[in-house]
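As you look at this complex, bear in mind that one protein chain is not there, while each of the others sits in place.
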Amino acid sequence: MTNSIEEVEYNDAIFVIGSNTTENHPVIGTFMKRALRRGAKLIVADPRRIELADYADVFLQIKPGTNIALLNGMMHVIIEEELYDKEYVAKNTENFEDLKLVVKDYTPEVAAEICGVDKEDIIKAARIYAKAERAGIYYAMGITQHTTGTHAVMSISNLSLLCGNIGKEAAGVNPLRGQNNVQGACDMGGLPTDYPGYQKVFKPEVQEKFERAWNAKLSNKVGLTIPEIMNEAEEGKIKFIYIMGENPMVSDPDINHVRKALTNLDFLVVQDIFLTETAELADVVLPAASFAEKEGTFTNTERRVQRVRKAIEPVGNSKPDWKILMELMDRLGHDRVYTHPSEIMDEIRTVTPSYAGISYERLEGEGIQWPCPDVNHPGTKYLHKEKVARGKGLLMAVDHRDSAELPDKDYPFIFTTGRILYHYHTRTMTGRVEGLNKLAPTSFVEINESTANKLNISNGEKVRLVSRRGSVETYAKVTDIVDEDVLFMPFHYAESAANYLTNTKIDKTAKIPELKVAAVRIEKLGR
Amino acid sequence: MANVTITIDSKKVTVPSGTFIIEAAKEVGIEIPALCYDPNLEVVGACRLCLVEVEGSRKLQTACSTKVWDGMVVHTRSERVVKARKEILQLLLDNHPNDCLTCQKAGECLLQKYAYEYDVKFREHDGDRRPALVDTSSPYILKDDSKCILCGKCVRTCAQVADRQVLTFANRGFNTRIVADIDLSLEESSCVSCNRCVTVCPVGALLDKRLMGKGRPWEFEIKEVKCKVCEYGCDFEVLSRNGKNVAVRAKAPSNGRPLCLKGRLTTEFIYLDEPYTPYKKENGEFKETTWKEALGLDNIIEKLLDKEEISTGVEYNG
Partner (left out) sequence: MANIIINGKGYQVEDGITILEACNRLGIDIPTLCHDERLEPYAACRLCVVEIKGKGKLETSCSTKVRDGMEIETHSERVIRARKEILDLLFSNHPNDCLTCEKSGECKLQDYCYEYGIVEGTYIGEKKNYPLDESNPFYTFDPNKCILCGKCVRVCSELQGTNAIGLKDRGFDTKVSTPFDMGLATSKCVSCGNCVAVCPVGALMPKKRERYRAWEVRRVKTTCSYCGVGCQMYLLVKGDKVVGVEPAKSRPNNGLLCVKGRFGYNFINHPDRLKTPLIKRNGKFEEATWEEAYDLIVSKINEIKGKYGPDAFAGLTSARCTNEENYLFQKMFRALIGTNNVDHCARL
C-alpha cells in the first residue's frame, strides 16, 4: 500500500476493484465502512456481487478479465471531461499524451461492451473518482491473477496519477496483501530477482555488496519463479526443492502438473507445522513451530514491521523455522550463529536500506512502516510524499487483452476463484478449527439462479466441473452473486481443489498465473 | 523404606511405601482436590473432597490419609468420585454466603476453584445456614464464621507453635465453630496476630484485614521477600497494584518458620509506599501505636541519634 490502513477511514472516495475486502481483509473492510459513515463515496468493480456492492454508489459487475478495459474507460471519461488533475499531471508525470491516445478508443460504450456493464455506470464511477479530493484505490488478486495482471496494475497507477492521488494522505494505490507476511517475504528477498530490499541480483554493484556482506561467491543469474520451477522440475532440470511453509499441492494452478513436478525430483524437503498435501510427497519433513511459539517480525500490507512474540514452547520436538535454517546452514558452512531473531534483524538492517533504522527495541510500540533509512527516522506513513520515487510518475498506456482461455462450446463458463471469510488459503490452519468448519464446511461453486434453472441444478446438489486440465466434484450454491456465464469457487478445499481446473498461463512480467479466468463446463451429478 | 508401584488413572508411579495417595498422585502430575489437607499439617481427612476410588475397596477412600500399597490401582476422576465431590461441594456451598462478587478471597479461594472445576453452583434452599458471626475486633485479622468450612487447618497450624494454641473447635455437629480461647474475640484472646491461620485458610473465613479493599488478588503483582527481623527469615509477599506497593502478606509457614507480627510490620514498613497505622495489643485491647514502638526501636533510635549515626543535615566525611 502506498498509504496506511488508518487513512482508509478518511478517503473521500474509495474504489475497490478485484478485492472482496470485507471477507479477505475484514478489518480493512471495517475502515471502509466507517469511511462511508463519514460520507465517502464507494465504487466497486468485481465479477461478483460482493458485500461491499450493497453499499456502493456505483457497482460495476464486470466480466472476469476486463479490468483494464474498465480502467481505460474511466480514464477516457476523465480526460474527455477534463476532470483530471492538470497541474499534477504536468508537474509530476510523463507520457500523458501516449495515455490519452490509447484511452481515446475506450469510449464508455466500448468499455461497457467489453466489461458487460452499463456505460452510464462507467461515467458515474469516473466522475466520482475524479471529483473526490482524496480517492484511494484498493485492489487484490482480482487485479493481479491474470495474464494481464501487470498491465492492470499499471492501469490503476495511471488512474491514480491522472487524478493526483499519489503522495497524499488518505488516497493512493493500495494493493491488499493476502498473507500475513507476503510483504515481508518480498522485502527479504524471497524473489528470484531480488536480494533483500529489492536490490537486483543481476546488478554487479549489488552482487559485490552482498558478496562482501555474506562472505560468499554469489550468482548474478536471475532465478526461477514458482511456475518456472514447477515446469523445470517436471522436465527433470530441477532436482532438489526445499519448501518452507507453503502448500503448492493446493494453492498452485493445475495441481496435476504440480504433483508431476514434485514427484519427479531427486529430493524434496518440506518444512511445515502440519503434514500438508505437499509434505506427503516429501523425502524429509521438518516440524516447524507455529507463530505462537517463536519470536520474529511480520511486515503487513501497509509496510508496517511488527513483532511476533513467543507465547508457548514449540510443541513436541518442533523448532522455529529460523533455528532449523540456522542449524542447517551451519552444516553447509555458514559463518554465523544467532541466539535470537533480533540478531538476524540486526544483520538485515545492514544490507537492506529500507529496514536500516529498524531494530527490535524500536518495534516495541506500534511497529515501524518502511522505508525507515536510519535509527532516528519515524518510518513512512505514505509513500511518494515529496515526489514520486522515480522522479516522475510514468503513465504506461496499456490496452485490454482477452484472457488466455475464453469460454467456448465445450467449456462454456468463465471459471473464477477466490477466498471466503471463514477459511484461509489451503485450510491447513482454519480446517482444524471446529467452529470455522461448522460455518463453512464444504467446498462449493456459485452458480447463477437462471443458469442453474436452465441446467436443472438445484441448491446443494452435487456437480462436476471440468476444464482442459482436470475436473473436481463440488456442491452447487445457487445465488445471484455471480452472473449467468460465471462460476465462482473458493480454492481453500483440498478435497475438491479449484486449482485442478485453473490455468497455468502466466503474466509475462510478474509470472503470476491466471487463476481468475479459466473456461469450464458444469455437469449435474444428482444428490 | 521399600518402594511400591501403583497405578493412578492408568499412570504407573513408584513411591516409598507409606506415601499417601494424594502425594503419589502429585508425582505424576495428578492434582487431587482437597480443602483440609496440607503437607505441613497433621492429616485429618475432614473435608472428604480428596475421595478416590481404590480397586478392591467398596467405599471411596480419602487420598490424603490412605497409604499406598504395592499394586494399588486408583481412579481419581471416575464418575463415582466426581459425583461424590460434587455432592460435598454442593453441601459446602449450601452453607456458604454467595458473595464472590466482592469477597476478598475470590480468585484465591479453593472452594471457588473447585466449584468452578466441578461446575457446582449456589442453589436456593430453605435450610439453616451458619450464623453470620463476624469478628471485627482485630485490626489484623477478620474472622467470618459464616464462610468457615471447618477444615480445621487454622486450628492445626496455630497448635504447631507451643505458646500459641489459641484457636480450637467448639460445639458439635451443625453448631461446630472455630473459636479463640474460650470463645473470646480475637482482641480479648491470647492471639498474637501472627497470621499463620490466615495463610492456611482455604476460603474467606480468616482474612488479612490490612488487605481488605486494597484490590482483588488477580490485580496484584507479587514480589516475594524474606523477613529480616530474625534468623528464621520467614517468607512474605509484597503486593503491588498500579505500580504501588499496597500490602504485605505472610506466606504459609514452613520449615520451622513461625511467622510473627513484628516481622510482618517490619516488612510492611520497609516495602509499602504508604504504611498504615500499626496497632499493639495491651491488656486485651488493640491500640494505635507508633512505628518506633511497633518495631521495638524506641531505645535503639535514641541511642543511634546520640551516637550521631543517624541525623538530618549532618555531613559525613568520606
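Letters A and B mark the chains as written, and numbering starts fresh at 1 in each.
Please note the rule applied: a residue touches a chain if its C-beta (ideal position, glycine included) is under 8 Å from a C-beta of that chain, and two chains touch if they have at least 3 such contacts.
Quick caveat, the model's predicted, so the values are computed rather than measured.
Trainee: Which listed residue, A:50, A:171 or A:282, touches the chain dropped from view?
Mentor: Touches the omitted chain: A:282.
Trainee: Using the touch definition up top, pick the residue from B:98, B:171, B:277 or B:290 that touches the left-out chain.
Mentor: B:98
Trainee: Can you tell me which of A:155, A:183, A:448 or A:467 touches the chain that was removed from the display?
Mentor: From the options A:155, A:183, A:448 or A:467, the contact with the absent chain belongs to A:183.
Trainee: Which one, B:82, B:106 or B:252, makes contact with the chain that was left out?
Mentor: For the chain that is not drawn, the touching residue is B:106.
Trainee: For the chain not shown, which residue from A:219, A:376 or A:456 touches it across the whole complex?
Mentor: A:219
Trainee: Spell out, residue by residue, where the missing chain touches subunit B.
Mentor: Output for subunit B: 93, 98-102, 106-107, 112-113, 115-117, 119-122, 216-218.
The rule is short, and it goes like this: only the chains that are shown with their structure count from here on.
Trainee: At what distance in angstrom does the C-alpha mean of subunit B lie from that of subunit A?
Mentor: 60
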